[in-house]
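One structure below.
Complex shown without one protein chain; remaining protein chains in place.
Letters A and B name the chains as they come in the text, with residue numbers starting at 1 for each one.
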Amino acid sequence: MLEITNLSCVRGDKPLIEGLSFDVSEGQLLHITGRNGAGKTTLLRCLCGLSSPAAGQISWLGQNIDTNKDAYHAQMAYVGHLNGHQGELTAVENLDFARALGGAHTEITVTDTLKKLGLYNSRLLPTKFLSQGQQRRLALARLLVQERKLWIMDEPFVALDTESTTLLEGIVSDHIKNGGLAILTSHHALNLTQSRQLNIDRG
Amino acid sequence: MNITKYAAPVVFYPLAGKLIPWFAWATGITLTIGLIMGLFIAPTDYQQGESYRIMFIHVPSAWMSMLVYVVMATAGAVALAWKTRLSEMLATACAPIGASFTLIALITGAIWGKPMWGAYWVWDARLTSELVLLFLYLGFMALQASIDDPRRAARAAAILALVGVINIPIIHFSVEWWNTLHQPASVSKISAPSIHPSMLWPLLINAVGFHLFFATTVLMRMRTEVLIRERHKSWIADIVGVKP
Partner (left out) sequence: MDKAEQKTGLFSVATALFVRDIRLAARRSTDVFNPLVFFVIVVSLFPLGVGPEPNQLQLMAPGVIWVAALLATMISLDRLFSHDFETGSLEQIVLAPQPLTLIIFAKIAAHWTLTGLPLVILMPLVAMQMNMTTDMIYISFLTLIIGTPILSLIGAIGAALTIGLRGGGVLVSLLVLPLYTPVLIFGAGAISASAQGFSPDAHLSLLGAFLALSLTFAPLAAAAAVRVSLD
């Protein structure tokens, strides 16, 4: 599904990743590891189409993602370092907006998602009053309401407690079982049987 | 011949190095001839006396200030469309040179204005447009200077240059229009059709000299730019003779 051939990424004028190739297909989870500064975030931003690679190809369903970015983005969800919601809006408003941005109608309701992630009781608070962990869970709730095939997650476990970590692992595992794809970076070892590791440290 | 081959910095760097002396000599010779003709041989103007001679600097600078902006915007557009590093560097190299031409045009314009209008600065349409152009150049350079990532800096500045180049004719038109409304009897400095050949020739020779000067300096700046931007590449280390 997602094929990366000979990818090179730079930050500034400094090459971080050179000649990287791999692919991820349906029902697979890719765990990207590497030292600090190895370029994990840069790589993920290239994969989701925020940054443009210095060289190489990223193709989704055999087509370069640059040729039809909107079609690619309709099947891809990204959770970055930043949670991506506005502190002045409530959890419900943030998720509603995320869904509206997606454009397509999705099956799962915001209420169900919030219940699943244990945010239902604080759904009407402006999100700036939520704890770090709750805010992170809200960012992950976006993955569920958007219903995309490919999940790209940058350190999704940061700020999550043990319980939430298990919950997220379960969610990712379900996504994979249903034929989804996931790419994530994490310093933790994952409790997921389907995971495949890719180390991007050089030399 | 393969044009794109020369678009690679590794090919450009030595090529530009070979070209620079030629352009530099041509600049020196042309400007010497042009300035001698303009300052000593051309006849004294019957209205303005000797003071008109500053025109031989002022007018070519003003022409170059506009031309360089167009070159800069074109290079920026090419950089945005094809992501060519060399055209990014060209745009970057153009900015300070163009800003200098604009500044020279403004200063010489002010010096020329004193005997003509009795004041260093009057809100003449051309001078006002030049002033706005200087602001546009300063904005371009300020934007580029405040972005750390050189790739992002070059692209952001290229977008700004494109917006600027669409705006320059509008700004120019609006300023002229504003000027005619507010001071209907404004004096046009050179009535182009009636200029005498003995004054026109040094002006044209100087204009050629300014173009050559621009070519020389832009190549020099681009070479520096190549060294800075490609410093992580091994071929730079080979040239400079140190390990990166």
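Just so it is clear, contacts are C-beta pairs under 8 Å (C-beta built on N, C-alpha and C of every residue); 3 or more make two chains touch, one makes a residue touch a chain.
Since the structure is predicted, the reported quantities are computational estimates derived from the model, not experimental observations.
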| item | value |
| --- | --- |
| Sole residue of A:28, A:83 or A:134 that reaches the chain not shown, by the stated touch rule | A:83 |
| Sole contact to the chain not displayed, among B:166, B:200 or B:228 | B:166 |
| Touching residues on chain B - with respect to the absent chain | 80, 132, 135-136, 138-139, 142-143, 146-147, 151-152, 155-156, 159-160, 162-164, 166-167, 170-171, 173-175, 177-178, 181 |
| Missing-partner contacts on chain A, residue numbers | 48-52, 70-74, 76, 78, 80-89, 93, 96-98, 100-104, 126, 142 |
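As a working rule, only the chains that are shown with their structure count from here on.
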| item | value |
| --- | --- |
| Gap in Å, rounded to a whole number, between the CA centres of chain B and chain A | 47 |
| Residue numbers on chain A that touch chain B, as the complex places them | 10-15, 52 |
| Residues on chain B engaged by chain A in the complex (per definition of touch) | 83, 148-151, 229-232 |
